[in-house]
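One chain of protein is taken out of this complex; the other chains stay put.
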Amino acid sequence: MKKIDLVIIGGGPAGMSAAVCAANNGIKDILIIEREEALGGILKQCIHNGFGLHKFKEELTGPEYAWKYEKQIFDLQIPFILETMVIEITEDKIITAVNQTEGYFQIKAKAIILAMGCRERNRGALNIAGTRPSGIFTAGTAQKLVNIKGYLPGKTVVILGSGDIGLIMARRMTLEGAKVKAVCELLPYSGGLTRNIVQCLNDFDIPLLLSHTVTEIHGKDRVSGVSVAKVDKNRKPIPETSQYIACDTVLLSVGLIPENELSKGANIKLDCVTGGAVVNEKRETSVKGIFACGNVLHVHDLVDYVSEEAELAAIGAVNHIKNVQQTKKSAIIIPSNGIRYVVPQIIGLSECTTLYFRVKDCDENVTIRLKDGETVIAERKKRKTTPGEMERIALTKEMLSIIKSAQVTLELAKEDASCERN
Amino acid sequence: MVDIGIIGAGVCGSLIAREFAKYHCSIVVMEKESDVATGSSGANSGIVHAGFDAKEGSFKARFNVKGSKMMKRVTNELGVKYKNNGTLVIGFGNEDRKIIEELYNRGIQNGVESLSVIGREQLIQLEPNSSKDALFALYAPTGGIVSPYGLNIAALGNAMDNGVILKLEYEVVNILKNNNYYSIYSNQGEKVDCRYCINAAGIYSDAIARMIGDDSFHITPKKGEYLLLDKECGTLVSHTVFHTPTEKGKGILVSPTVDGNLLLGPTSMNLDDKENTATTLQGIQKIISESMQDVQNIPQSRVITSFAGLRAAGDTGDFIINMPTRGFVNVAGIESPGLTSAPAIAEYVRDMLFDNGFSAEEKTDFNPFRVPMDWFYGMSLEEKNKVIAKDRSYGKIVCRCERISEGELLYAMCTNPKAHTVDGAKRRTRAGMGRCGGGFCLPRIMELLAVEQKIPFEKVTKCGGESYYNIGRTK
Partner (left out) sequence: MRKELICIGCPMGCPLVVDFEGKNLIHVSGNTCPGGEKYAKEEISNPKRILTTTVKVENREEMLSVKSSATLPKEKLLNYMKIINGITCKAPIKIGTIIIKNIDNTGVNILATKNC
């Protein structure tokens, strides 16, 4: 069996960032295992801009952001294999993979970084009633068909889901000659960046139907239309509001699910809210020596944060390989009042760290507090919060030194109107 | 002129074709749709019923019990997965008790083996997740599960390997009865002349029968909706669990599938429209609420797809297998327990023809065996590597959720009956049946289909007809 110090599963932005960071920190024996025909992950098909503003201080398109790392991988001569699929990993870090040249083979790693990304929630998981014609795509699959293969999936489109992928595809389909008749959003607010509402919907006069959902798909061989309806406060369709929209294509942008099938096989503990692993500040999972970063850990909005997170995982993996002593004292963070989840879920208390979290609802004028019982460890005021935008709170060494308990809570409190904007 | 023309490539038509392929005679199967197993045979529960439901002495009872006994051998020959997982019909009170005992007695009469009525203690041992309120159950260890479309595809594939000809997209619009033969016309103006004609047209078998002047029965499409859950829930139950039936029918079952998923359904709704296979909100809700009454801990959030099939419900109360006029056999009204009965029906139809003037020599070289469609999937890693060394395409994974390789897809595209649509590739290989619903593998599957059939990418369809995925290149 081949033995490799660091195996990185996934050659997208998370995997590539981790690899470059590990190489720059002294690890030579690395292997990136990527299942597609090229590195870059999902960025290959994200041809729009909006990437890299934090990391590189310039606005890049997806492929350009990917190239920033790909180039470093070539320059640093970091080994990678393509069109290779990992089918199993075990707790003792044995990886089984398959490709056309080697067939099925195994590798024993000292450290593994999971960077497999996520998949899209689809029609089946939503129980959308109706027929099962062709013409129903998840937004990502349509994006691949349009941007990589150069095919137009349809002429008249209804999009369900106003997350960024749905909004971006609304614009993309319109530019390539399709008519997007509406974007339906179940919630009373959009999940995507406000900037995308402007440049993807408003610019093209595409109606955004908030608090609406697709209740039925019609069409025999190919989609012929959808029924949409307004939903009540419990998100249940109100039958009297049902209307028919003729279309030949339905795009679904209804959620991303971290792909943790491999993690389950290695008995890695998963967080049922994020769908990804439970990790500490080094992004180490419940299995020592296995780390996770990027969308496989929790779904990100900005690839810049993915790279940041991947670097944390890489340092963690490097230290594991080099047998650097780990800190003993740590605390578990419990998301409380108004906070949907926090990553990392466990933090060591000796080094400064940043918590990434999402809120449960849209809110204004709030204060987010990390508390040990009644003691406030850290706080941050925000004028506006929304579940669609990941937030951060930085914790200094001094703040962490105040923590006495094994458990702390991260919670959100509403303030009066006179609070400072952050 | 052919000897036998079979209308319908469902599970009955296919097994009948295979049966006759054992003899020196020419056989043509005419199928209206773009692939086999797309009607009722493609969307049902896949249950191999033990045989206690059907009325004593009926065709349903007779063929169910016989078919159930034949299933192990037939699935083995055809390389189709079959599991003898046992059936439970659970009951909650005295009314149920009466019906369970009726079923028990009926089962004994029909010749079902090893049947028993068990109490709660034994029920919990067999199915720890059964409802807290379940008090007793009918236990039929001879019940089983099979892939309904898998059996259909394999039967026709084996029949074709033994000389049967398949005509797809052959919609029969008229049948002329000549002296000693039938002329069967398609909507494209094609014609098949055959000495014997077998009407196995499922939902449309009444329309076909009327073409030769037989309007003695009517087929009502009865819709059944289903929910399929992730393989993670596949071991929630190990038996096929029913609740006590009502006059409306067997009701909603909870069952593992041979592929390891969990299946819930079907509902039951009579329709007028023979083409309505839409799922409904009410249907989906009914499945969830009723199945949760019988089995605990069903994780609703793990549904990966919903679908609906149409039962070809006849109005005579039994299967309609008869010969209304010389050389024409109806195999109609094949609703539950149709799948289980199909192998037995095939033998019965064979005997019917032989008793009515048909004669042919038995072949000495009939090959009943078909290489299992999943011959590669089940191999050890070492065995797989030997295959990959000879054919690299088996080392390229296309469907990530189900781990299906390019080689397996190509195999399905060149093995009888060849897959030429995305749904066809899916039914044969499982590519696209995983939790991502085909999101990742669709583009590559389309590419492979386009290359194999030498058609442009934009001509690839989901299931024939107008079910194109793309309207053309962007530039």
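Chains here go by letter, A and B, matching the order in which they are written, and residues are numbered from 1 within each.
As a convention for this text, contacts are C-beta pairs under 8 Å (C-beta built on N, C-alpha and C of every residue); 3 or more make two chains touch, one makes a residue touch a chain.
Just so you know, these numbers come straight off a predicted model, no measurement behind them.
In the complete complex, the hidden chain is touched by one of A:98, A:126, A:180 or A:193, namely A:193.
When the omitted chain is restored, the residue from B:132, B:248 or B:475 that touches it is B:475. If you put the hidden chain back, the residue from A:149, A:220, A:340 or A:380 that touches it is A:149.
In the complete complex, the residue from A:12, A:50 or A:117 that touches the missing chain is A:50.
Mapped onto chain B, the interface with the missing chain covers residues 474-475.
Touching residues on chain A toward the chain that is not drawn are 44, 47-50, 53, 59-64, 66-67, 146-150, 175-177, 193-195, 197-199, 203, 302.
Here is the rule we go by: only the chains that are shown with their structure count from here on.
Those residues of chain B that touch chain A in the shared complex are 227-228, 275, 277-281, 283-284, 303-307, 381, 384-385, 388-389, 392-393, 395-397, 400-401, 403, 422, 435-440, 442-443, 457-458, 461-475. Chain A makes touch with chain B in their complex at residues 35, 83, 85, 87, 96, 98-104, 119-120, 122-125, 127, 129-135, 137-138, 140-141, 144-146, 148-155, 176-177, 215-216, 218, 220-222, 237, 248, 261.
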